[in-house]
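I have a structure here, written as structure tokens, and I will follow up with some questions on it.
With one protein chain held back, the other chains of the complex are shown just where they sit.
By letter and in written order, the chains are A, B and C; residue numbering begins at 1 in each of them.
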Amino acid sequence: MPESAVGTEKDREITFAQAVREALAEEMRRDSTVCIMGEDVAEAGTPFKVLSGLLEEFGKDRVIDTPISEAGFTGLAVGAAMTGMRPVVDIMFGDFITLTMDQMVNQAAKVHYMSGGKWKVPMVMRTTLGATRRSAAQHSQSLHAWFCHVPGLKVILPSTPYDAKGLLKAAIRDDNPVVFFEDKMMYKMKGNVPAGDYTVPLGLADIKRTGEDISLIATSSMVQVALGAATMLEEIGISAEVVDPRTMWPLDEKTLIESAKKTSRAIILDEGYERYGVTAELASVIATGAFYDLDAPVKRMGAMHVPIPFSPPLEDVTVPTEQTVFEAARKMCGK
Amino acid sequence: MPESAVGTEKDREITFAQAVREALAEEMRRDSTVCIMGEDVAEAGTPFKVLSGLLEEFGKDRVIDTPISEAGFTGLAVGAAMTGMRPVVDIMFGDFITLTMDQMVNQAAKVHYMSGGKWKVPMVMRTTLGATRRSAAQHSQSLHAWFCHVPGLKVILPSTPYDAKGLLKAAIRDDNPVVFFEDKMMYKMKGNVPAGDYTVPLGLADIKRTGEDISLIATSSMVQVALGAATMLEEIGISAEVVDPRTMWPLDEKTLIESAKKTSRAIILDEGYERYGVTAELASVIATGAFYDLDAPVKRMGAMHVPIPFSPPLEDVTVPTEQTVFEAARKMCGK
Amino acid sequence: MIPSNDNPMTTATETKSSQDVALYLRMYRQMVAIRQFEAQVNDLYTRALMPGLAHLYIGEEAIAVGICEALERSDYITSTHRGHGHCLAKGASPNLMFAELLGKRAGYCKGKGGSMHIADPATGNLGANAIVCGSAGIATGAAFTAKHLKNNRVAVCFFGEGALGQGVLYEVMNLAQLFKLPVIYVCENNSYSEYTHFLETTAGEILLRATAFGLDAEDVDGQDVRAVHTTAKRLIDRARKGDGPGFILCNTYRYHGHHVGDINREYYRSKQEEHSWKTERDPILNLGKWLIEQKLADAPALELVGNELEAEMKKAVEFAVASPYPDVSEVNEDVYA
Partner (left out) sequence: MIPSNDNPMTTATETKSSQDVALYLRMYRQMVAIRQFEAQVNDLYTRALMPGLAHLYIGEEAIAVGICEALERSDYITSTHRGHGHCLAKGASPNLMFAELLGKRAGYCKGKGGSMHIADPATGNLGANAIVCGSAGIATGAAFTAKHLKNNRVAVCFFGEGALGQGVLYEVMNLAQLFKLPVIYVCENNSYSEYTHFLETTAGEILLRATAFGLDAEDVDGQDVRAVHTTAKRLIDRARKGDGPGFILCNTYRYHGHHVGDINREYYRSKQEEHSWKTERDPILNLGKWLIEQKLADAPALELVGNELEAEMKKAVEFAVASPYPDVSEVNEDVYA
């Protein structure tokens, strides 16, 4: 039974996975054209158990197990979205978006524009990102930068259960193709989530912690890393602000730039490969927008330029950690 | 008959397309494991006629027409490369790399690393980029930023016939998967190309024009745009340096940064979508590397954040032109 | 659909129902409309009035017409780079099509799509597509909606035999059959994908590639509009009833080059081959002959159809040529809904 039925009390804590499920359940109750499709989404509720219980409530016409045909069912969803459905497609590992690029980029993203605004594609792709699960190079990538690069798509990277629920509901109601990336390592993270209906608008960054000395601009699970680093920094007298853009497109440049202007230093944290990725865009936006206020070059911290290795000691050094962020920030602040 | 047979005289001018073909022909003569596969590459020599004559010289076992199966034959090339061939895969329009992402990113790029260095994938993918051919949204994209983002791949964007020949030969001899992007609008451009064997090493930027006041860092056909703008700037007394990174990965950061340090101003020009793309990476590299020398924020000029429109007056404003670059540079130099 | 103006027929034999007769004549007219449309496209190219390229449907008219005549207006189609015929057969207006081909504001897509992206909700046209096999997912999804919303619609996916090379086709045929979706995959085998013969790129048996996934698959002479229509009707009715997807293999030929600029074709196919298709298997000529034989029309009446439509298309071209380009400020409208 979906958690949303549990109660309406104020300070309700649920997990990130539950928040995602609740968003889906509420939207499916509200709108019968919302349906879910993907591999092992029905009885199994996905390998991460994010969707458990949805089949029981909504039946197999709306929670649909597919063959292992990422391109095929993503394409199907594009057509379904054009003609009256609001499909939510589940791509189990973000590494498999490789197989959907043509459907998402050459079809979903362009249909509205190419048709002169006549057809719309209100679909959501939910998928995952994040390493350190010992899953090796083909199951650990964070490839969201590719979609961010493509006009016509919107891209969301929630970092808390609250944001996950509100942003996913907004995504489902959006009339455009939206890609929603969930960090696999965050599914069990708990947080305060209202039981009722609310949305978080796309295009609004959130300041997760205010500070004065340095801005840590972080996405997805890197927000937790930034918050951890901020706590460590506090102990040595550095006040760090943590800013979460939440949606990569539309991008709330203003909030990012304001923060960097205020603190005069910025580090960008993202779990995608560092080169030619999200860190480059955000760093460049800030380097331009806060040009006259920065005391130091914007620092980028993303995944190392290597395929993610399996061996635990190797994998652990490929992504930013509280410790490495702390060191970088300390150095930047000259302490 | 391939142009390379024509002569050995010094100041030989050939087209970009001829330079590409000559590189292939020379490498195929040198190494019998080099073969070409793709759609309409044999009798037709590709729709752009880049490969005309190769079938006649090398036969249909080495110049191979494939079905319209971009994923399939790219995957085949990965396996062929691992086992002793040096395949060169032809993807007619860069927009179709969407279909090859799994083979290129989850397979080709990772095989060497995942096998602990035991298997190698010496293959080349040749494909195209560039708009303004009135080909609309699905035949006009410049998606090279995606591959630049992926560790394990190398990415080349030649801007002259000379570079095209030398870089393609280097790519074929490289033991890694290399993606080689040709701007469709450049095929007829002429330039000086030695008839004999030479290579241009990957990872070396080239200063196409020296200048003092501003650096125009440009890729592929944007190099011509930059050179055109530089000529216009000269007339109003601004001396522009034009730097071509030539290979996006490996990236010659040093040359880019040195140039920006010298001139204290930089504009990045690339025909890919501006957001989350090549311009972001290069701008960020320079903003960091030349932080203490820049007089103004690095300016990025890429494709507008829209699917490429068909209508000529619309399409023409989506990409940087000599005029828009000139204006931007003039403004930046305060003239 | 092209309004069928005056009725060109003279006498009708007793054996055909008047409904059938009306259908044959409508199909004749539609095929001629497409051919005349394409003749104007070629002319625009030759006169250097059209930006970019276009892929002519001349020679293949019987397929689009035979199939679309078996569809309701609310049914869906998806089309290809060679899509003018499908769009017209599903009811598109030549005025708005030509305007789109010239990149004008009045075009179906405000000039943003061009020849390869004509789309029109009013006629159920989900869009032509410049990615080979790019619309197979979309058509299947439209059928998914039809089933889910129980709106009784059917979706038809047109594609050239080159699309048989794209794996996604097999993925969606599998999905369609599993979900019993009302979608018909129509393979237009004109023997060539660009400059390569299909036997060089297509192993095994095309029909089996559909039956292997459980689809009801049939082949038909793609030059015989009545045969195409009969087959289409059976599979469409079956799909509409909920009995699942179908596949139609239509053997056909394109008279012109792969695109308007493909003039010298002898390195990949003989003039003799082109000649024999044009003279012996032309869908319009042959239907015309049959109509006359059957005394359903006479030669002058058919000629009149040609003349009328030629005039209509010329007028449509004039409309498009005179029509303005979009304003540059429109370039970043319609990116997001």
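In this section, a contact is a pair of C-beta atoms (placed from the backbone, for glycine too) under 8 Å apart; a residue touches a chain by one contact, two chains touch by 3 or more.
If you're wondering where the values come from, they're calculated on a predicted model, not measured in any experiment.
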With touch defined as in the header, list the contact partners of the absent chain among those displayed.
A, B, C
Which of B:Gly94, B:Gly130, B:Gly152 or B:Gly166 contacts the chain that the document leaves out:
B:Gly152
Please pick, from B:Asn106, B:Ser220, B:Thr255 or B:Thr279, the residue that touches the omitted chain in the full complex.
B:Asn106
Using the definition of touch stated at the top, determine which of C:Asp120, C:Glu171 or C:Glu330 touches the missing chain.
C:Glu171
Filtering C:Arg153, C:Arg209 or C:Arg281 for touch with the omitted chain leaves C:Arg209
For chain A, which residues touch the unseen chain?
39-40, 42-44, 47, 65-69, 71-72, 95-96, 99, 133-139, 304-307, 309-314, 317-318
For chain B, the residues touching the chain missing from this view:
33, 35, 61, 64, 66-67, 69, 71-85, 87, 102-103, 106-107, 111-122, 151-152, 154, 175-176
Residues of chain C (touch criterion as defined above) contacting the omitted chain:
164-171, 173-174, 177-178, 200-205, 208-209, 211-215
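The rule is simple: only the chains that are shown with their structure count from here on.
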Which whole number of Å gives the spacing of the CA centres of chain A and chain C?
42
Specify, in ascending order, the residues of chain C that touch 2 or more different other chains.
109-113, 117, 129, 131, 134, 167, 335
Within chain A, the set of residues that touch 2 or more other chains is 102, 106, 113-114, 151-152
